[in-house]
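Removed from the display is one protein chain of the complex; every other protein chain stays in position.
Chain IDs A, B and C follow the sequence of writing; residue 1 opens each chain.
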Amino acid sequence: MSSATAPDADTPIEKLTLVEAVCDGLYTEMSRDDSVVVLGEDVGKNGGVFRATAGLYEEFGDERVIDTPLAEAGIVGSAIGLALSGMRPVAEMQFMGFIYPAFDQLVSHAARLRSRSHGQYSVPMVVRAPYGGGIHAPEHHSESKEAFFVHEPGLKVVSPSTPYDAKGLLIASLRDPDPVIFLEPKLIYRAFKQAVPTGEYEVPLSDASVRREGSDISVYTWGAMTRPTLIAADNLADEHGVDVEVVDLRTLSPLDIDTIVESFKKTGRAAVVHEAPKTGGLGAEISSTIQEEALLHQEAPIKRITGFDTPMPLHAIEDFYLPQAVRIQEGILETVQF
Amino acid sequence: MSSATAPDADTPIEKLTLVEAVCDGLYTEMSRDDSVVVLGEDVGKNGGVFRATAGLYEEFGDERVIDTPLAEAGIVGSAIGLALSGMRPVAEMQFMGFIYPAFDQLVSHAARLRSRSHGQYSVPMVVRAPYGGGIHAPEHHSESKEAFFVHEPGLKVVSPSTPYDAKGLLIASLRDPDPVIFLEPKLIYRAFKQAVPTGEYEVPLSDASVRREGSDISVYTWGAMTRPTLIAADNLADEHGVDVEVVDLRTLSPLDIDTIVESFKKTGRAAVVHEAPKTGGLGAEISSTIQEEALLHQEAPIKRITGFDTPMPLHAIEDFYLPQAVRIQEGILETVQF
Amino acid sequence: MSAQKELDQQDTSSPVTIAEQPVQVLDADGNVCPNATLPDLSDETLVSMYEDIKLARRFDERAISLQRQGRIATYAPMTGQEGAQVATSYALDEQDWLFPTYREHAAKYVHGVQLASLLKPLRGIRDGYAVPDGVNVMPEYIPIATQVPQAMGMAWGHKLQGKADHAVLCHLGDGATSEGDFHEGLNFAGVFDVPAVFVCNNNQWAISVPRERQTASETIAQKAQSYGIEGVRVDGLDPLAMYQVTNEALNKAKAPAAGERRPTLIEAVLYRFGAHTTADDPSAYRDEDEANEWKAKDPVDRFGKFLYKQGLLDERLEAEMDARIEATISDAIEAAEQAESDPNQLFEYVYDEMPDRLREQRAELDALREKYGDGAFDGVLE
Partner (left out) sequence: MSAQKELDQQDTSSPVTIAEQPVQVLDADGNVCPNATLPDLSDETLVSMYEDIKLARRFDERAISLQRQGRIATYAPMTGQEGAQVATSYALDEQDWLFPTYREHAAKYVHGVQLASLLKPLRGIRDGYAVPDGVNVMPEYIPIATQVPQAMGMAWGHKLQGKADHAVLCHLGDGATSEGDFHEGLNFAGVFDVPAVFVCNNNQWAISVPRERQTASETIAQKAQSYGIEGVRVDGLDPLAMYQVTNEALNKAKAPAAGERRPTLIEAVLYRFGAHTTADDPSAYRDEDEANEWKAKDPVDRFGKFLYKQGLLDERLEAEMDARIEATISDAIEAAEQAESDPNQLFEYVYDEMPDRLREQRAELDALREKYGDGAFDGVLE
């Protein structure tokens, strides 16, 4: 298990999976700051259905790791109230597909209480949700509708793609004075381990990360799609001599437009890879922004390599829905060869 | 009042405002098809807070024009059930800002029951909501978050900009086999009258409408923003000799990409005007699509002239939030002069 | 839970009571009801409560007239509900929090919000919602019932922080009881036993929908049973009954006796004497006779008669009161009418720190205003 239940002060680095890093981030911040409380369905004794809160209940007790009734508007609404009272609530939505009952509380209130009150009140709160497909889950368990939240000013939206970032971004989110929707790519919850410092550190919510430098094309992605994108990049380098730059956005709102545009100006070509349906997805925002800021550098249409405009299918064919390395490669090649 | 309570069979055409045309559309279709029922808050005796259902209760009785308890998930959820039972429900959300409690029912069920059931079941239903700003309304009464619904496959999204279209699109929506979110631009509910046939007719959900032909730039818009866009176009013609083509999208999902791209190929320049916040708004989808389909025709960045990335302000400064003719003109000029 | 225990009917640590007859202290003529005890309030407090109720009534008249003159936007009148609003806020301690709807103007005023601040949002100016530190009042909640889980959460936060003497009072309407948020919030309140008091102002109407079409439940108070909390019905047109019931509920919330649950759902049985808002015409859906029947129990008259009978009020005092009220309200209107909103406020307070893109958008707007003047932004329709 993660370091959450027994962090080792002598070992500054340990190998963690992404979900363990989330748990460790919670543990680290709860240890430091009494006002942080975790609430949600099955987060307590059960340690969360993905074990993202494993060990926290034992460590911090039932007043800080709280099993709630099954009601998402109740969870997010009461978390807003907790935040208003001076606490730092971390509300877990069991899956992103079950966040919608809380949509009104998120967009009408969490996002707007600061501006409504002319700065008098604020809602420092993190809403965590596992998201995305690829694990052969039942219907509604594979949503990736980050674009909904990016379109609501006042919310921040974050999605890590590595264990290191998961912990650092989560700690930064917990310390952020604004409400953060923290989307965890559950496809890679346990896909690999990475060295993660045991203590506290922040990965700022302002910066995208260039995961791979390249000169021929900039590919923007985040969360679970970062891996197949990097694989596609390697394949393309090997097989076609195409030099792909991969930018992991990490924070989806506000977007790090500088990094996005800078990379594009270098390469002149771009693709966006995401799981969500194409129409109205974040890919549209990114390509629209790029052509606004750097049209004169643009040498090819910006390609969106995304989920199709259909509901996420049942799992037998979900691998055809999600952008696979093969689709990513093809899309990149098409753009490079334009 | 509208023709709703007393349609005149001898007069084939009458002058109606947009809200009267909505009411007339409901009346026309309810007269023809017994399975159409209207439900929502205050739609009955009170005739709707905007009088969009005025006279229907008196004409069709309380089993077809139904005041419900104050509960949007209840309204949309029960409308889904009504549709499944063979009826054609028209659910009114009192304002678009109050649609969010029903978000889950809309995106998780209305949008997906057809595909979930492999075509066995469907949800022919219309959800009407007045939307948009500019009437000095209280907070939450000026939402325009059409992009949320456009990003959900399985939903159709419609927004008329004229009385004629309002009736024709509404009738087409009522006859559509899929769920339609019908967004009514309340800023122009009573702004002007237009000749509207008294009988039945449809404006198809597939076609955008070129409201003004022009050769220098294509401006895409819908709903209440169509008017200031046309005004800006006229001003620009007069003052700057710029020839603007104005495309009113009418149906926002699925988009009429052919018309969008065709117009662009003619002009080579484009702007999108909408009220919603810029980031993640439908403008992104449109400009992203255009550069995908017609980059080689593109002579300037596609400009988004939109609401700012802030919550809709209280009304004292809402005129600074909404795209005004002055902002639209400036944006168009910038694009044309690029 | 063990099989036998569950099957034998679940045990309840806290027997829940629903008063069927609404609690009443004064009859319609201002006499103390038989068996009723007067709440423990000083003469001064009683008189000041009356003055605040009268102020609320007058504020309503002035606001409606301001709206008619186009000087403020849509206004939600409180006539008929002022007694309940003022009395519930009198029951609050300074540290207690108030979650109001768009109708609780007087409740906010009594708990510390300036009258001018109430008027500013009606002029479209949001700084009216930025109450001073120490005034524990949330901005009004417009999306119906959404305040309920939030109020619950704040009370929970106080309890978790060992400040259970900071109670939260949350207003809601009869229509609000139909929303899912009402249910989820009250269920949480019951489960986590938080120091919160929920006051349902059952004014018999949710715009045009009468109470009996809102729910088939006999009373609203009885809905408390679903959450294992106490429900109380009270005559909402009787300010003293409202004070008493709210005060008891707040005391219980802060310091429950053994076996008592902290939260309470109070159903204030009252009536919306006027229109839903200035944009509404009640004659389209209700009979004025009904209103008249309720008006016979008018809280202002009733409480005034009581004070006269108690010798706490006379015509001279009342005239002084009226003059003070008039001046206070006029000053507030003047102050509110002088307030302005800077268009740049659009960009402020969206986030703690302004993102780059917002900074650019602000610059873009600034440049346009500079170039064309603010007049160019008048009215989207031109």
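Some notes on this structure:
Operating definition for what follows: a residue touches a chain if its C-beta (ideal position, glycine included) is under 8 Å from a C-beta of that chain, and two chains touch if they have at least 3 such contacts.
In this text, all values refer to a predicted model and were calculated from it rather than measured experimentally.
Note on the undisplayed chain: of the listed residues A:G25, A:G74, A:P89 or A:G281, the one touching it is A:G74. The chain not shown here is touched by just one of C:T101, C:N187 or C:S208, and that residue is C:N187. Annotation: of C:H105, C:K297 or C:R362, C:K297 touches the absent chain (contact as defined above). Residue A:A325 is the one among A:V210, A:A237, A:L295 or A:A325 that touches the chain not shown. Listed here are the chain A residues that touch the chain not shown: 41-42, 44-47, 49, 67-74, 97-98, 100-101, 133-134, 136-141, 187-188, 191, 224, 227-228, 231, 278-279, 308-311, 313-327, 330.
Residues 37, 63, 68-69, 71, 73-74, 76-87, 89, 101, 104-105, 108-109, 113-122, 153-154, 156, 176-178, 254-255, 257-258 are the ones on chain B that touch the missing chain. Although one chain is not displayed, its contacts with chain C can still be listed: residues 1-4, 6-12, 14, 16, 20-22, 178-184, 187, 190-191, 193, 204, 210-219, 222-223, 225-229, 233, 235, 261, 269, 271, 290, 293-294, 296-297.
By definition in this document, only the chains that are shown with their structure count from here on.
Centroids of chain A and chain C (each the mean of its C-alpha atoms) stand 39 Å apart.
Centroids built from CA atoms put chain B at 32 Å from chain A. The set of chain A residues that touch two or more partner chains comprises 73, 101, 104, 108, 115-116, 153-154, 254-255. Residue positions of chain C with contacts to 2 or more other chains are 126, 143, 180-181, 345, 350, 355, 357-358.
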